[in-house]
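I am attaching a structure below and will ask some questions about it afterwards.
Only a single protein chain was left out; the remaining protein chains are all shown in position.
Showing chain A:
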Amino acid sequence: MKLFVSEGNPHCLKVLAALEVTGVQCDVQYVNHEETVVPFLSRPALPAMFLPSGLYLFSANAICQYLFEVNGQESSELCSQWLEWEATDLQPALLLALHMAVLQGKGSQVSNVLQGPLNYLDQSLSKGNTPYLTGEAVSVADVVLWAALYPVLSDSSLALGERKSVKPWFDRVAAMHSCQSAVQKVLRGKGLQGMKSYMQRQPAPQSSQCRDTQPCNSNPAECEEGERVVSEEEMEAAVLTWSKDLNGGPLATERQHPILPQEGKRNILLTSALPYVNNVPHLGNIIGCVLSADVFSRYGRLRGWNLLFVCGTDEYGTATENKAREEGLTPQQICDKYHAIHSSIYKWFQIDFDFFGRTTTEKQTEIAQNIFWRLHKHEFLVEDTVEQLRCENCQRFLADRFVEGICPHCSYPEARGDQCDKCGRLINAVELREPQCKVCRQTPVIRSSKHLFLDLPKLETQLEQWLDKSTSTGDWTVNAKQITRSWLRDGLKPRCITRDLQWGTPVPHPDFKEKVFYVWFDAPIGYLSITANYTDKWEKWWKNPQQVELYNFMAKDNVPFHSVVFPCSLLGAQDNYTLVNHLVATEYLNYEDTKFSKSRGVGVFGDMAKDTGIPADVWRFYLLYVRPEGQDSAFSWADMALKNNSELLNNLGNFINRAGMFVTKFFEGCVPAMELQQEDKKLLALVGWELQQYIQLMDKVKIRDALKHILNISRHGNQYIQVNEPWKKIKGGDTERQRAGTVTGVSVNIACLLSVMLLPYMPTVSQTIRDQLNAPQSCINTMLQGTGTFVCTLRAGHRIGTVSPLFQKLEVDQIEALKKRFGGQQTTAQSAASAQPAAVPAPAAPAAEVATVNGVDPEKAKQLTQAVAEQGDKVRALKAQKAEKAVITAEVAKLLDLKKQLAVAEGKNPEPAPQKSKKK
């Protein structure tokens, strides 16, 4: 039996106190907060107990109960009741309270948060009239609750007030020697501050106001709870805002280049990771950096921030040289070719850069060499010899990607010289087993070569000071902080900045004439040089940390270079550089159930998206809907069709279209007069609340979560129309007609609000909506001011334009065809054959080639027949129950999918006649 605890973790106080009180013998091991002790949990969970049976306990309360039981004190019903209350009621409040007190310095507000649970505890104690919670003697409930409350009740600065029954009970438990000794072990006399590093690693708690964005499932019982209660004050406030005037200021969309920092404005410099030029970006690359950055920069401009969004292609390095060799071109030709491809893809996706440059420019050489000499002058560069692979046949040193071999960690046979594609570990090329020159397939030899290193250890203290400040004041995503911490924890080593290549920024030092800068020293400098190519006054952005806030967008694999390596270069150069304030990193987007792979050509690539016939805005919507925020996610064709049909078509599009159509059909195209009643006011408040959530989330770059609130608004709107039935009321008497007018007027104004909220996500659709409603552009910079300003933009009498549907249905057969066309199925066969990676996939393999992989399989056919029958029953049952259309559509899609698989298994033509399936 072994107990794992960490210092400063309040839950560990429970178990250590229980251990001392019961006197049970048990090994105790102190570990790091991040240490994974319980093998099956994704997040570190401490305390944890390893039981003799080989099972783990990861709940502090269960561990305490166990210790007491081993000691012969089984918990009573009352005891377990207190423990359940502690876990479900007290803990959420405590977590919030500790978060405020320890991390946010809002100790004064803690008493509000804890008032409810503390009063409950006080009343129960005074009613029970016993010295302890469950009677005359100390029980596990006393120990657990005391330990849970200790951090807040022992700190007098929190001013929680003395409750007449809680106080003596708390003091009584605290007086036990065992408890005092446990406190010393966990908090080390540091009180609340002793918990800081623990609290920093906890996910931020949700306050009671900030409800979960999405109920976890569609259980009807939970949906009832989902209905938000709106107070009178909220309604009044919403009505007041509604009647405000539009903001007459200059349009947010008008930009004057060059954009430079301005006094008194929020000046934001925004970069997205520079895509490697040597390949066509896939959907994962697009959502990971440029699209996310685009949404945020569009949003920022709407918020009235003075914002510059730069990006460009990263063109130097081995990968480009490799590619040039493969395609028989010079590196420069490759760069020109692919830079154009990148530009056109981003243009199609409507990525609105202020400037999209490239790294192979004179400014790059100038700035990179300047930083180099400054680092050299301040003695942050050290020289060392490196063992390197050299191909005698090709007469050159083989840098990272020029060599392939067997991964020393996982034995993957096609590992590259810098990293293994399979296990993801970084590799030193000389460690590869059976290395081969990628060009001539000869075995290279090991030779030594002289190189320059950036002395990261010497910069470590400076870096940590800066990181502490930046991560605590800026919006760094959790993964960005974690990855950075793990780099620092492992200790920094000098990092090589030179390479034996031709295609790169030349090292200006005479002793290293033949060498160029290592791409990761060089590439981030691209942000500076690209800005310099945009404006001569680039230093106003890059050497101006007082005025400028810098946001970096990237996928998580790029984090260490932006949080550790590049800041070290800039810190060492000592030239007042602007360092990153907000580091926003996504996780990975997978393709169906596999990975996108440039080198193996799996997945949808940027240039093919437009060939699908699906509009760019729908692509943007879906990619943002599944944005890998917080964890990996996957692109799935079936899911894309479902989201398009249910969210865009049936929810959002349906609402906006209906609102506009009512104006056109019932009111001759003029917005009717609105007399707000209680129900309308309530809706305004609900919509206002969603808008507020949207802004709060967007401000924190929670792009995917914010999108859900847009969809919530149209859901509210649909329900509102459904309940009020303006199409019936319009045929009634004057009061009824008046009511139809109000409902229509409010709805069409919500549609206008939606168009603004959608702008960052779907710019074209957003503009189309405003065109259809003939809405003034000034609504754009009004609605997103402050915490959200939902004003009545389309007043009574306003004439709207021609309304037409915004979205098209994605049919099952269309999606199936696309799914086939973009692979998935043939990857096994292809990857085996792809010794030479086909990085630019051929423009869509013919469908016939693909279908041959799935063979005839009678056994599978039998099982599928059964599955088809069951699914058929389910669909019929749903239809009989008159279930929601979206639900039925989804189930029908499943059915069709099964039928198709069945057809394949039976060896028939898998393409069903779409007409037939529709009639069913």
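FYI, a contact is a pair of C-beta atoms (placed from the backbone, for glycine too) under 8 Å apart; a residue touches a chain by one contact, two chains touch by 3 or more; residues count from 1.
The criterion applied here is as follows: contacts and distances are computed from a predicted model.
Trainee: Going by UniProt, what is the name of the one chain that was not included in the view, given "Vacuolar fusion protein MON1 homolog", "Molybdopterin synthase sulfur carrier subunit", "Eukaryotic translation elongation factor 1 epsilon 1" or "ER membrane protein complex subunit 6"?
Mentor: The chain we cannot see is, by its UniProt record, "Eukaryotic translation elongation factor 1 epsilon 1".
Trainee: Touching the left-out chain: which of A:K595, A:K682 or A:K819?
Mentor: Once the missing chain is taken into account, the touching residue is A:K595.
Trainee: Can you work out which residue in A:E236, A:E431, A:D536 or A:E870 touches the chain that's missing from view?
Mentor: Touching the chain that is not displayed is residue A:E870.
Trainee: Determine which one of A:F4, A:Y66, A:F453 or A:F822 touches the chain that has been left out.
Mentor: Candidates A:F4, A:Y66, A:F453 or A:F822; residue touching the omitted chain: A:Y66.
Trainee: What does the interface between chain A and the hidden chain look like in terms of residue numbers?
Mentor: That gives, for chain A, the contact residues 39-43, 51-53, 55, 57-59, 61-63, 65-66, 69-70, 77-78, 80-81, 83-85, 87-88, 91, 127-128, 212-214, 216-219, 221-222, 225, 421-422, 593-595, 597, 600, 630-631, 636, 638, 827-828, 831, 860, 863-864, 867, 870-871, 874, 894, 901.
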